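Note that one protein chain is taken out, while the other chains of the complex remain in position.
Let's turn to subunit A:
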Amino acid sequence: MTLEFTLASARDALLNRRISSRELTQAHLDAITALDPKLHAFITVTAEQALAQADAADAALAKGEAGPLTGLPVAIKDVFCTKGVKTTAASKILEPFVPPYESTVTSNMLHDGAVFLGKVNLDEFAMGSATTNSAFGATINPWQRQGSDVALVPGGSSGGSAAAVAAGMALAATGTDTGGSIRQPASYCGIVGIKPTYGRCSRYGVVAFASSLDQPGPFARTVEDTAILLGSMAGHDPKDSTSVPRAVPDFAAAAKRGVKGLKIGVPREYRAEGMPAEIEALWAQGLDWLRQQGAEIVDVSLPHTKYGLATYYIVAPAEASSNLARYDGVRYGLRVPANDLKDLYEGTRAAGFGREVRRRILMGTYVLSAGYYDAYYLKAQKVRALILKDFTDVFSKVDALLTPTAPSAAFAIGENADDPVQMYLNDIFTVPASMAGVPGMSVPAGLDAQGLPLGLQVLGRHFDEETVFAVGAALEKAAGFKGLPQIRMGEGA
């Protein structure tokens, strides 16, 4: 029954007392018990806490004191600090860590009445595009190719969030997006995900990867549901100086605006070499859908698109090498005992970090080191300025952009694993918007020839998520995407 509900319809059912939060929460916990042994979306399930929160929600509902999320069971990416519940970032180095405080985003959600089912899997420190880099094992995509049970990746880094929502183990989930970590898994799992504008959500209490890029955002099965959840997550926070003191708009109302009269840009540089014809066709179909609903389609150019990934793979590792210096085996997390302090640091960090994280720390250390800083890091910051200028120029002409979310559908576990650069190419369409800090949403738009979901990406101006929601909802309405994954509640569970 979990997949029969959306966040919005479950909220209605709770308010009308057609179901209790305890029933709804128990149904999701049952779904986790049935499905998670196959999908491994969860690192920690907090069943007892969830049921206690559900009972409190039912009491609040009985008194007519419901908040925007009261009684709604959701999953939390395991990079958000949750007071008293271990927060690992899918890393051995944080395996023992139990935060003594709550992140601002999850604190906002608790204040609004949400029920937390548990903490979901990711690539270690959110570094990856497949959720295969988790120290606690890979998450499996609930979707399978027609006539094949080969295990596919859910995308990453927020793969646990996407898989949990797609399979019906949670109504919605939080994620974080640094270079595509919400949008790409949403596309691979056939659900909706939005990375809001940098600064829209507080990063306080979110395990840091690349601070100038990291941004929390929601996953859900409908555009309206992501609007509801983002409305709760977002808002200014004095504890994060990069969060912006702006009022949070009514995103759900914006989703109903329609696209009549909007100018939608088609960036020609996103026609990537070797992109599958079916993705190209779906993109054209998406533009047709928007045109039919009254939007004007305009060809535009973002000339520095092709340099987005290389710029990202300098800036993000540089920031990561600095952020991850805090894991020293002294104050929290893993410690490998040693006789002197240098050995303690080196041994702890060698044992605690996985291969991709180690690779990125070393890469970041290299581009920041004496003699290389100007050639790599400073250069990348200058190219980043040009990428931002591409977007500001284009948004003086159009209201939003439409592109594919990813250059492929979900791939099999083990594919793209040998060459780090090949793996990085999955983020080719999502990274430029991250570099510019603009909001981006992935909406499921169709299936490929193998029966796997494909998403389209909507990009908007800084702090204009409202137009992104309007365009996303228009695509959703036209696509009528009703696909369900093979591994889900009700099927073999």
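Just so it is clear, contacts are C-beta pairs under 8 Å (C-beta built on N, C-alpha and C of every residue); 3 or more make two chains touch, one makes a residue touch a chain; residues count from 1.
As a working rule, contacts and distances are computed from a predicted model.
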item	value
Undepicted complex member, UniProt protein name, chosen from "Peptidoglycan glycosyltransferase MrdB", "PEP-utilising enzyme mobile domain-containing protein", "Carbohydrate ABC transporter permease" or "Aspartyl/glutamyl-tRNA(Asn/Gln) amidotransferase subunit C"	"Aspartyl/glutamyl-tRNA(Asn/Gln) amidotransferase subunit C"
Selected from A:71, A:265 or A:333 as touching the chain missing from the view	A:333
Subunit A residues touching the omitted chain (full complex)	96-98, 100-101, 197-199, 212, 238, 241-245, 304, 307, 310-311, 313-314, 321, 325, 328-335, 338-347, 349-350, 353, 358-359, 361-363, 365-366, 369, 376, 378-386, 388, 419-422, 425, 435-437, 462-463
